[in-house]
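Worksheet for the structure shown next.
With one protein chain removed, the remaining protein chains of the complex are shown where they sit.
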Amino acid sequence: MTRYVIRRILQAIPLLIIISAILFLLANEMGDPLASFGGRRRIRSSDRERLTRQLGLDQPVMVQYLIWLVGNDWMQIDVDGDGTPDEYGTRRGVLRGDFGTSFMEKRPVLEIIGERFKNTMILMITAEIVILFFAFWIGIYSALRQYSFVDNVVTTFSFVGYSMPVFWLGLILMYVFSVNFKRWGLPYFPTVGMYDLAVGPTIPQIAWHLVLPVTTIAIISIAGYSRYVRSQMLEVINQDYIRTAHSKGLPDRWVITRHALKNAALPLITIIGMDLPLLIAGATVTESIFAWPGMGRLYWDATQDTDIPVLMGILVIISVLVVVFQIITDITYTFLDPRIRYE
Amino acid sequence: MDPVLELINLVVHFHTQDGIVYAVNGVSYAAEAGKTLGIVGESGCGKSVSVLSAMRLIPEPPGKIVAGEIFYQGQDLLKLDKAGMQDIRGKEMAMIFQDPMTSFNPVLTIGHQISESSIVHFGIGQKEARQRSVELLELVGIPQAVDRFDDYPHQFSGGMRQRAMIAMALSCNPSVLIADEPTTALDVTIQAQIVDLIKDLSERFDMAIIWITHDLGVIAEIADRVVVMYAGYVVEEADVFDLFENPSHPYTLALLKSLPRVDTYSSEKLATIPGSPPDCLSLPPGCPFAPRCVYAVDQCRHENPPLDQSSFEHQIACWVDITTGRER
Partner (left out) sequence: MSSTTTDSTDVTWKSLEIAERPPLTPTQVAWRRFRRHKMAIAGIFMLVAIILYVTVGTFFFTEAEANYTDLSIKLSPPSLEHPFGTDMVGRDLFARTIYGGQISIIIGLFAVFVSIILGVLIGAVSGYYGGATDSVLMRFTEAMFNIPSLFLLIILGKVLSGKIANFNLLGRSFSGSVVVIIAVIGITSWMYLARIVRANVLSLKEQEFITAARCTGTSNFSIIFSHILPNTTAPIIVSATLLVAAAILAEAYVSFLGVGVQPPTPTWGNMLDQAYHHLEREPWMWFFPGVLILMTVLGINFVGDGLRDALDPRALSESE
């Protein structure tokens, strides 16, 4: 098992290097990183030249990538532009945990991402819990009543759910539960932010602000997941071993919870493990309409400002998460499915 | 002697997208304690559906028991509610399935799956159920049963799995044991062991056994009485010796002719039955076997012969007397 995990991690390293190289190349094609470097002020051309050299932007892109990866504290850089290297660099590179400094905020990338990551996790973990609860409930319910009226209604609604643009659903929810509830004098949900600035980040405040974004994400994802649970469940309840369980005179509930559910949930673990990190990224749209200060929104801002260190930081973290979740999924699988053993 | 389980004029249909499948069309048979009733027929002839209906295990929908009665010790099972039926299943009537590979839940231990019945039906605790299950595993001949209790199905070989399946079926001392082609998926040598095991157990526990198979060889070995089914109809029913001595339905005769024999030396090829079993979606008018039957006369193509129940010993559904080749 340990050997398996180590092998998976070793396999993932070249993969992550390919990914980061591709992304680094693309990110450097996005535009002038110095355009918004000085905020609203224009940068003087002499400053621009110095900054370009200091940030290593004068180097060929592959050299920049190497510096991003392994740092430049082992080499001398030419800061004043006289053609001779004059001092050692200060960057230690991603491989040594230095993700660089944000062009915009002039703070370490990891610090910025860390703050936002926490907020995204609050949103996503809440959403995931809601999603899984309802997806299983709805999926199992409609699988057990295949082709009944309720099943047909649920099926239709799940198709509608995952055919909807997420931001449009967000807008509708905002329009109804925020704008109109306010007009009608009902208690209404806030549309933007994580908490009321006047009150501060208290738990009730955050919970209250979570309702609409979580509902938006959940409705879209529940639709897809519940269909998946339903089809898995249908496949399982038509298996021979379920008939065997019934032939033993076990009560229906027993058959469902102890025999069917575990088998039906197995393939879902893969799906959830694959989706979870992507869900964090997918929050870009939701976070931007609800002005939720999370990673998705940070990513969007970073692309607008061509803030390459932040951009790359987020992409690398998400890619690492994808790999990590794949490994966790595989491990979870071995605990739940006795047939699978990794050597 | 009164039968333990009796099916009377059972009719079962399946409503599929392609139309109604007439799976079982008025089938009657009875199982007696300590005796083995063999049901023979090609796949799709309704033999499995009839016993699954007796256990009320056919999926409804698409299946539907249209008519008939099923008596277990005088009680009509078709009138029972869900909970009543759950009390019968596993406790009074148990079942062994064809494929021991797929009939065990892959993610639960063998021991767990054997213990479940007694926990549910006798309300005993985990510990007691475990002890009981280990005893059952020993009874069916699993070595080191204590250690194998916590194994998963994939850790058992095919024959072992079928033994475990038998242990599972026996866990509540059922009066009726239904074996749905229990040896089909096994190697020949293992088949014989399983047949012997069940034969032995049925004598020890005085169970009524219903043994479904398409293998007449197995029937000769284990059955006391035989029901031959074709396209959802019983075409012949007789005592096992009588059936092998005097097969009276052309279909039974054809089945027997297709069986290799060791007692008579012959260089002839084994006979086959021409054509294929009818599509139960659209049964031909008349006798369903008529299109494949070498004895068929005009009447066979118009009118389906009823099962002649005038003598209990040997019942046949055929217009033709095959010994003479003329109509009866």
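For clarity, chains are labelled A and B in written order, and residue numbers in each chain start from 1.
Operating definition for what follows: a contact is a pair of C-beta atoms (placed from the backbone, for glycine too) under 8 Å apart; a residue touches a chain by one contact, two chains touch by 3 or more.
In this text, all values refer to a predicted model and were calculated from it rather than measured experimentally.
J.: Out of A:Leu34, A:Leu144 or A:Leu171, which residue would touch the omitted chain in the full complex?
T.: Considering all chains, including the one not shown, the answer is A:Leu171.
J.: From the list A:Gln146, A:Gln239, A:Thr270 or A:Ser288, which touches the chain that is not on show?
T.: A:Ser288
J.: Thinking of the whole complex, not just what is shown, which of A:Phe117, A:Phe189 or A:Tyr299 touches the missing chain?
T.: Hidden-chain contact among the options goes to A:Tyr299.
J.: By the contact definition given up top, give the residues of chain A that touch the hidden chain.
T.: For chain A, the residues touching the absent chain are 14-15, 18-19, 22-23, 26-27, 29-31, 155-156, 159-160, 162-168, 171-172, 174-175, 179, 191, 277-278, 281-282, 284-285, 288-289, 299-300, 303, 311, 314-315, 318-319, 322-323.
Convention: only the chains that are shown with their structure count from here on.
J.: Of all residues in chain B, which touch chain A in the complex?
T.: So the residues of chain B in touch with chain A come to 55, 57, 59, 82, 85-91, 94-95, 97, 99, 102-108, 113, 116-117, 120-121, 152, 154, 165, 168.
J.: Given the complex with chain B, which residues does chain A contribute to the contact?
T.: Those in contact with chain B are residues 238-252, 254, 258-259, 262-263, 266, 336-339.
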